[in-house]
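For this depiction, one protein chain was excluded, whereas all remaining protein chains were kept in their positions.
Let's look at subunit A:
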Amino acid sequence: MTLRGLVGAGRPAACAGRFELGADGWRMMVEALPRSTARLCGLWSDGMQVHALFHDGPGPFMASVAVPEGRYLALSPARPGAEAHERMLHDLWGIEAMGAVGTAPWLDQGQWGVTWPLRERAPPAPPPPEGVEFIDGAAMERAGGTMLGHGPAEGGFHAPLHLRLGLPGEGITQVRPRMGYAHRGLCARMRGNTLAGGARLAARIDAGATVAHQLAFARAVTAASGVDTSCPLAIFPAELERVATHLDSVAQMAELQADGRLANLAATLLEHVRQLGHAVYGHRLLFDVVPRRDAAAPAPEMMAALHEGCATLRRLFWRPRGLATQLLGRGVLSAGAARQWGIGGCVGRASGIEADLRAQDPAYAPGWLTPPPRSEGDMTARLSTRLHELGESVRILGNAGVMPEPPVPAQCVDGEGLGMAEGPAGPVWHWLRVEDGRIAAWWCGDPSLAQIQALPAILHGAVYEDVEPILTSLGLSAAGADL
């Protein structure tokens, strides 16, 4: 029996695609996981139940199990990507995963002042964890190598995270991420908030993927009120954001590798795109654009300049002794590792994984999305995928130039819904439950979390100088991963 069939045998819940399983049903699902190809996209709780979100060909489906005793059977032995989710569940709710691979705190470094902050009524709790204790492996100790830290304050402009890197020789063999620096307690802020306040907060989860988060949130709200979830207007801001974020990545990468011409052009185009966002939506970074009624159409000469600029960027990238040649074979994420950690989005596509939520969106005409030029999973593949999608998005922006009226927002009805959107870095998921017009429970899944878990595989064997370029090429954001 397939995983979808096993989950579907459960009791259908209030949310479309969610099924409530008993303890036995959950155990059978966990046992079937190694034979299934469905991607695990998230694992979260609302206090009463633990929910797991899977995605396969036909679409997403969710399995839930009640946790009256605060325990559930862990998914991480079968799906390594579940480990961070399980550790976060324990930090925030005190719900334990039985048989989990890792049990150390993920977010809670012992500074919060509360233990298990999302519990309504916390039971007598053990004292907060002392923070992460790093234990170096035997190989590392024998070699007597160097331990180097990266972050949380590097003088850069990204969200803070810490990586503890072990270098017995030249190459990195051990990577321990330490998260929680960018944790803002968004789940607690969402709970009890109005839908308008929630949308404002969702726009500020991660500035690099703000439209994707806004869209996924809006779709979750419409799904909760039980009306049609298609939102054709949203194509334009989503693609504009993709263009901006990809341009920013290319510019950063070129700056790191001292490719002045590429950096210059990418930064200039990026500033044009930001100004276009300001002209069309009244906000440079596209905060609070969904839903919006007053959007001006962009100037056609602007789109032509963008199109031409993207062609020049590709030519500069692929020129002899250019960035493409320099980055070849560095920072490889193999297809197997990407599948193991559940990585989708543009990073996954650069490793040969076929995963694009836009392909199922009727607003995207067939033929708009094409496979990327390379699938080796190294930094060249990731950058060329970004450049490829950049050209694609600029074409889509040209085609989607006519902006239809947004649908009238539905009357707020209590319910539960799941929303998704393909952000610049990968799939973004929002799930929420609305009670009395307010958000009663909320969860958000961001692609960065899977990438951070895959960092040991990606950084293995790399030299220390490559850490910053590899993180840039992945485009991961600790703000999205920590919430």
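Heads up, the rule we're going with is that contacts are C-beta pairs under 8 Å (C-beta built on N, C-alpha and C of every residue); 3 or more make two chains touch, one makes a residue touch a chain; residues count from 1.
As a working rule, contacts and distances are computed from a predicted model.
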item: Complex member absent from the view - protein name from UniProt, among "Formate hydrogenlyase", "Aspartyl/glutamyl-tRNA(Asn/Gln) amidotransferase subunit B", "Amino acid/amide ABC transporter membrane protein 2 (HAAT family)" or "Glycine betaine uptake system permease protein YehY"; value: "Formate hydrogenlyase"
item: Given A:274, A:339, A:358 or A:388, the one touching the chain that is not displayed; value: A:274
item: Contact partner of the left-out chain, one of A:48, A:114 or A:328; value: A:114
item: Listed residues A:73, A:207, A:256 or A:279, member touching the removed chain; value: A:207
item: Full-complex contact with the absent chain, from A:155, A:320 or A:362; value: A:155
item: Residues belonging to subunit A that touch the chain removed from view; value: 109, 111-114, 117, 152-160, 180-186, 188-189, 200-201, 204-208, 210, 248, 251-252, 255, 264, 267-268, 270-272, 274, 278, 284-285, 287, 477, 479
